[in-house]
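The complex appears here without one of its protein chains, the remainder shown in place.
Per-chain numbering from 1; labels A and B assigned in written order.
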Amino acid sequence: MSKKMHIKLNVNGKDEEFLAEPRELLIYTLRERLNITGPHIGCETSHCGACTVTIDGKSVKSCTMFAAQADGAEITTIEGIGNPDDLHPLQTAFKEHHGLQCGYCTPGMITRATKLLEENPTPTEEEIRFGMAGNICRCTGYQNIIKSIQAAAAEMNAAKEAAE
Amino acid sequence: MIPAAFEYYRPKDIAGVLSILEEHGDDARVMAGGHSLIPMMKLRMADVPHLIDLQDVGGMSDITVGGDSIRIGAMVTQADIIDHEGLTTAAPILREAALQIADPQVRYMGTVGGNVANGDPGNDMPGLMQCLDAVFTVIGTDGERDIPARDFYEAAYMTAREDEEVLTAVTIPLPKGGWAYEKQKRKIGDYATAAAAVQIVKDGGTCAAASIAMTNLSDTPVYSEAASNALVGTAVDDAALGAAVAAMLGDIDPTEDNRGPVAFKNHVAGVILRRAIARAWSRA
Partner (left out) sequence: MKDEITREERVDNLKGMGCSRKRVEDARFTQGKGNYVDDIKLDGMLFGDFVRSPYAHARIKSIDTAAALEVPGVLAVLTAADLEPLGLHWMPTLAGDKQMVLADGKVLFQGQEVAYVVAEDRYAAADGIEAVEVEYDELPVIVNPFESLKSDVVLREDLVAEDGSIPDGAHGPRKHPNHIFTWEAGDKDPTEEVIANAEVVATESMYYHRTHPCPLETCGCVASMDKVNGKLTLWGTFQAPHAIRTVVSLISGIEEHNIRVISPDIGGGFGNKVGAYPGYVCSVVASIVTGKPVKWIEDRMDNLMTTAFARDYHMTGKIAATPEGKITGLQCHVTADHGGFDACADPTKFPAGFMNICTGSYDIPTAHLSVDGVYTNKAPGGVSYRCSFRVTEAVYFIERMIEVLAIKLDMDAAELRRINFIKKEQFPYTAALGWEYDSGDYHTAWDKALKTVDYEGLRAEQAQRVEDFKAGKTRKLMGIGLSFFTEIVGAGPVKNCDILGLGMFDSCEIRIHPTGSAIARLGTISQGQGHATTFAQILASEIGLPADSITIEEGDTDTAPYGLGTYGSRSTPVAGAATAMAGRKIRAKAQMIAAYLLEVHDNDVEFDVDRFVVKGAPEKFKTMKEIAFAAYNQAIPGIEPGLEAVSYYDPPNMTYPFGAYVCVMDIDVDTGVPEIRRFYALDDCGTRINPMIIEGQVHGGLTEALAVALGQEIAYDDMGNVKTGTLMDFFLPTAWEVPNYETDFTVTPSPHHPIGAKGVGESPHVGGVPCFSNAVQDAFRPFGNTHTNMPHDHWRIWRTANELGLHG
């Protein structure tokens, strides 16, 4: 057992402070310490992306980061992306276009997609496939995930235009 | 998958890093993005009692494009490389290669320093840096020293960097001419079955200079002077391509793994190299 670290995080807008062993992986901090169970564990070797969260503006696989590394960071998980009264267009689009089946990859998938659309609001199908290649889905074959992201992008761009 | 317990350090400067390295020797490791090291720790294939996180050490996250060279801090990520317009203009091969590394999430975390320093023969940056004739700056308690990328790799995970030294930057002479980074892999997230980095300078219809290195075909990256020389002075015609490939095949030493047997890898190495040279030549 090594010395515990004092760690501060801001998760989905809420400040969190705790003591943790340095080897505590961020995914376990989120899931077990903070009861934020949207991000999941799939492969544990940074291949599948089920654990994807946004950390200081970057899409990160939280199974491959120690909580200690994230000390001081701002983190957004699927729980911080929308709420039942105000869903993110991606959350609506995934339902509308059947972009999920078992749902296990979905939180990481949507979290990653928020960042993708932030960086590229009008992605082509090829750009979506490339930009989502860090997230594995075993159920959908991706076709409807692509469709969902395209639909959300269109929706977000239309909303933006309307606002302008 | 839970790693063994360790002490975690996040020093604010290089002096702090070096003092921990000095104190703990082999038992300490520095970590940048952690996407190579952490999976190894989780699989308990790497035992790191003292882990030094470099993220708070300043001065290692800059990309400086100068008149005749480019300096890339060790903590610059693959995503930074992809997004940096000046760098892409000056050395487009860097972006082309970075886009073929791992996946978007890993590229946000994976750093140039980590990729070149850990000595994994599967990493893409080492071969690329050999092609570009980069120099790695390492710092230790005895001060800074520069090591050419072409002299850096000794064997898998064995490099010219001492355990107590930290790689801080990569300096690349401004590349000239046409470029290509060609990689065959089984899927996104995989290491290369074979990858080739090529820079070619064209003068009239003749190759004036060439530099060629390949990845994951030996226990180190393979810069092949013979392959490069085989192109110089030629019109990069079929005979020259054949000579370059033959020279490279003499320098690589692939081993069988899940990507395939040696004969396949040798063949694919030749094919990928040909394609890389052809593409670089077309851009020269």
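As a working rule, a contact is a pair of C-beta atoms (placed from the backbone, for glycine too) under 8 Å apart; a residue touches a chain by one contact, two chains touch by 3 or more.
Note that this is a predicted model, so its numbers are computed, not measured.
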item	value
Where the missing chain makes contact, among the chains that are shown	A, B
Option from B:Asp80, B:Asp103 or B:Glu165 whose C-beta touches the chain left out	B:Asp103
For chain A, the residues touching the chain missing from this view	1, 21, 23-24, 28, 31-32, 35-45, 47-48, 50, 77-79, 82-84, 87, 90-91, 94-96, 98, 100-107, 110, 128-130, 132-146
Touch list for chain B against the chain that is not drawn	1-2, 4-5, 43-44, 103, 184, 186-191, 193, 258-261, 263-264, 267-268, 271-272
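The criterion applied here is as follows: only the chains that are shown with their structure count from here on.
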item	value
Separation of chain A from chain B, taking each centre as the mean of its C-alpha atoms, in whole Å	29
Parts of chain A lying in touch with chain B, wherever the complex brings them together	1-3, 5, 21-23, 25, 44-47, 49, 52, 58-61, 64-66, 68-69, 71, 112, 116, 130-134
Chain B residues within the chain A interface of the complex	1-8, 10, 34-35, 38-39, 42-43, 51, 53, 55, 79, 102-106, 108-109, 188-189
